[in-house]
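One protein chain is absent from this view; the other protein chains keep their places.
Chain nomenclature is as follows: A and B, assigned in order of appearance, with residue numbering initiated at 1 for each chain independently.
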Amino acid sequence: MSAPLLAIDNLDVSYADGAERRRVVHGISLDIAAGEVVALVGESGSGKTTLVQAVIGLLPEGGRVDGGAIRFAGTDIAGWSQRRLDALRGERISLIPQDPGSSLNPVKTIGAQVGEILRLHRRLGRAELREATLDLLAQVGLSQPALRLGQYPHQLSGGMKQRVLIAIATALRPSLIIADEPTSALDVTVQKRILDLIDTLRRESGTALLLVTHDLGVAADRADRIVVLRDGSVQERGPAASVLSAPRSAYTSQLLADIPSLAAPRLRSMPAPREGPPAVIVETLVRDYPGAGRRPFRAVDGLSFTVAPGTTHAIVGESGSGKSTTIRAIVGLERPSAGRILVDGLDLATLRGDTLRTFRRRIQLVYQNPFSSLDPRQTIEAIVEEPLLNFEPVARAERARRVAEIVERVGLPSGLLRRHPAALSGGQRQRVAIARALVLEPKILVLDEAVSALDVTVQAQILRLLDAMQAERRLTYLFVSHDLAVVRRIADTVTVLRDGRAVEQGSVEAVFERPRDPYTRDLIAAIPGQRLPAPQPVAAEA
Amino acid sequence: MSTVPTGIFASGSEAGRTAPAAAAWRITRGGFAVLRRTPPGLALAWLVIATVVLWALAPGLFAGQNPVAGIGREKLLPPSAAHLLGTDALGRDLYARIVHGAVHSLSGAFVAVTVGLFAGTILGLVAGAKGGLVDILVMRLVDTLLAIPTLLLSLTIIVLLGFGTVNAAIAVGLASVASFARLTRSEVVRVRGADYVEAAYGSGGTFWRVLWRHVLPNSLTSVIGLAALQFGTAILSISTLGFLGYGAPPPTPEWGLLIAEGRNYISRAWLTTAPGIVVVLVVLSANRISRSLAGNAR
Partner (left out) sequence: MVRRLLARIGQALIVLLAAFTASFLLLQALPADAILIKFMNPDLGLSPEQIAEIHAAYGAGTPLWSQYLRALGSFLTGDFGTSVQAGVPVRDSLAANLPATLTLAGLGFLAAVILALTVSVLSNLTGLVWLRNGLAALPSLFVSVPVFWLGILLIQVFSFQLKLVPVIDPGPWERLILPVAALAVPISAPLAQILMRNIDAVLTQPFVAVARAKGASRHSVLWRHVVPNALLPTLTIAGVLFGELLAGAVVTETVFGLNGLGTLTQQAVANQDVAVLQAVVVISATAFVLINLAVDLLYPLLDPRIAEAEAR
C-alpha cells in the first residue's frame, strides 16, 4: 500500500474563549488514500467543520492547531505560512462549501468568480480564460453557460449555485476535494443530483473526496470509509459496509437507530385511528399573493384533504411547494383566497376577532426554528404559562402546577423553569415550544418542520415524545416536512405537494410502497441512506 | 446553530440543590461574575460617568473654591498645588469651574435625552405598531426632520425659544426625536415579524397584550442603547451651542463656554485643554456604555 494522500496525525485544535482556550478537536488521526472517498460523520458540535478548516489552513480567528501533523502528499503542512498554503489551495486541495446561497460573492459575476481560480494559478490570456470558464460551467451541467458567465449569483437557484461552486472546486483537477455538508441546504431531489455530479467528476480525474456530513445516510450511499466524530474525537472508523452493518461503538449504533431512513421502523404506538368526524377538512384551498406584474402568484392551488381525529397527516414538499402557506391558513394566521377550511367542525371563514382568538385553543402551531419562536427575554416558566394567562383566569398556584406538570411531561428538568431560552439547547427549546402548545390541551397540533433543525439523535427523541403525547392525549397531528424519511416514521396519511397542488395522497404504506406519481417516485429515490441496513432496535428514551 | 447532542440534563447538578439555596447561590455568584467579566474599558467608563455625576450632585465635596468669583491677584496662573488646573483671566480656579460645570452639561444632556427618548419612542411605537396611514404620516415627518442637519435644527429651535441652558437642551432633544422615532419603529417592525410574536397571537394573545409583553421589551433594548449614545452626543451638542454663545450665559461654568473663554489666551493652553479633555472623556464613556447596552440586546 502506498503512502496516503492526506494523513492527519493526532491533531489538536482549540479556540480562544476569553482568556482561556477551548479545545474542540482532540487528537484526531485520519488517512485518505488517493482517489478514495472518506465520510466524516458527526452531529453539530462534533468538531468536523473545525477539522477540515484546519486541513486547508482556514481556521477562523482565534482558532489554532495545538499539536499533531497534517501530512499532505508526505509533507507536514500544519505549520505552513498562509503564503505557502495559497499556492496549495485551489491547485491541490479545494473546497465545496456548505451553503451555496452565501458562498458566492453577490456583487461579482459567475464568470469572474469561476475565472478567478484559473487566473490565480495559471497564466491565461483573456480569450483562453473565457474559453476555460465556459468549459467548466458546461462540465457541471449548467444550461446556457455563455449566459451564466455574465449573471450574478442571485439570478441562479441554490442547486445551480452549488454547481458553480463545484466547477470552481474541480477546475484545476486537485488531488483532494473537501466537501463540507455540500447539500444540506438543498432540496432532496437536488441533493441527489449534486452528489451524483461530484461523484462523476471525482471519478474522472481520480480525485479523493473528504465528505463532511451530519447525515449517515449520505455517508452510507457515497463513502468507501466512514469516520464517526463526537465531541472532537473519533468514535469509530472503518470501511463503510462494516461500520453500518456492525458498528462497534454505542454512539454509532444510536445514530443508526435514530437516522430517519426508509429502512427504519415505523414509530406508531397508537392502535387503529379513532372513529368520528374529521378533525380537519380542507376543501379546494387557494391562496394567491399579489405578484409582479398583473398576474398574482398562486401559492396553493385547489388543495383538498381530510384528517381523521387522532391520526397524523403529513404534508410533504420541497421549498416553494406551498406547504407553509397551507398550514398558516389552517391555524388562522392567513385568510384563504378561495376554498373552505373546517377545523374541529368550525368553518374558519366565519371566525372574526374574539371568536378567532378562542378558536386558537383547539389548534396550536409548533415552529421550525426553536431559536426564533421563543421570546428571548422570558423565562421558560413565563413562556409556558402565557397561553394560560390568555385563556384561563386560574389562581397562580394552579397555573404554576399545570406549567410544572407539562414541562415535566415533555421531559425537561424543573431546574430549567427559571432559565431563559438562550441557556437551552435546540432540542430543549423545541420541547419548551411543545409544552407551550400543549398546556392549553388543544385537539390538534400543527408541526411546521418541527424537527428539521435538530440533530438526528435529538430529532429521534422529539419524534418519540410526539408519538407518546399523541397516544396519551388523543391528539391529531398535521406534520409538515420536506423529509420523507421522517414522515414515513411518524405519519398515517400523506399529501405530496408540488407547486401548490397535491400530486399524490393516501396512506403512508400506499404512497411509499406504490407511488403512482413520478414526482413522488423521484422524491423517494432521492432519500439518502438507501444502502443502510435495517437497524437493530436500541433501548430508547423519549 | 449549536445543539448539544446529549445535554438534555446538562443542568442536573444545580437542580439537585434546594431551590432557594440554589437561587441565592446563583445571585451571589452572578454578582461576582459580572464584576469579573466586565472589561476594564467598560469599568473605567462607568467610573468616569459616576465621578461626573457626583460632581454634579455635590460639587462642593470635590472643589472647595468659588467657581464664579475670582481672585484678582491670581489671574492666569499655570497649574499648581493651589490651583490644580490653574486659573482663568478673572482669577477663578479652573478645576472648581469644571467640577461646578458638570451639573450644567449633565442636566442639559439629561433633559435633551428625555425629550428625544419620550417623543421619539412614542412616535416610533405608534407608527410601527399601527402601520397604515399613521405609519406613513409619522415616517414622512421623521424624513423631514432628518433632512435638516441636527445643528441647524437645534439653532432654528433656539431662535424660536431664545438662548439659555434649558432652551439649548430642549433644542438638542427635539433635534434627536427623528432618530429615536426611526429606530423604535424599525425595531418594533422587526420584533413584530418574529416567530415568537406570531406564536403569542397563536396562543390567544390580544393585540395590546402582545405589544406590552413581547414587542415593547424586545424593541426597547436597542433604543436604550441609542439613549446612552445620544447622551454623549447631547453633551457634545450642548457644549457646541455653549461655545457658540447660545447656551448658558457667562459666568456660568458650562464646559463649552469654558473652552470659548479660554481660547482668547492661546498661550495658556490648559484653559482650553482641560475642559476639552473632560468633555472627550465623558462622551467616550457614554459611547462605550452605549455599546455594551446595545451588545446585550443581541
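Just so it is clear, a contact is a pair of C-beta atoms (placed from the backbone, for glycine too) under 8 Å apart; a residue touches a chain by one contact, two chains touch by 3 or more.
Note that the structure is a prediction, hence the values are computed from the model and not measured.
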Consider the whole complex, including the chain that is not shown, and state which of B:Q65, B:S222, B:S239 or B:T252 touches that chain. B:S239
Hidden-chain contact residue, picked from the options A:I117, A:L348 or A:A453: A:I117
Quick one: say which of B:I49, B:V138, B:I158 or B:A200 touches the chain that got left out. B:I158
Could you tell me which of A:A39, A:L165 or A:V243 touches the chain that is not displayed? A:L165
Of the residues A:S14, A:Q98, A:T133 or A:Q254, I need the one that contacts the missing chain. A:Q98
On chain A, residues whose C-beta touches the chain left out of the figure: 56, 58, 60, 82-83, 86-91, 94-95, 97-99, 102-108, 116-117, 120-121, 152, 154-155, 165, 168-169, 292
Mind listing the chain B residues that contact the chain we can't see here? 140-141, 143-153, 155-160, 232, 236, 239-240, 243-246, 256, 259-260, 263, 266-267, 269, 272-273, 276, 279-280, 283-284, 287-288
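In this text, only the chains that are shown with their structure count from here on.
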Please give the residue numbers of chain A that touch chain B in the complex, ascending. 43-46, 230, 331, 333, 357-358, 360-361, 364-365, 367, 369, 371-377, 386-387, 390-391, 411, 413-416, 418-419, 423, 425-428, 433, 436-437, 440, 453-455, 457-458, 461
What does chain B use to touch chain A in their complex? 1-12, 14-15, 22-23, 194-206, 209, 213-214, 217-218
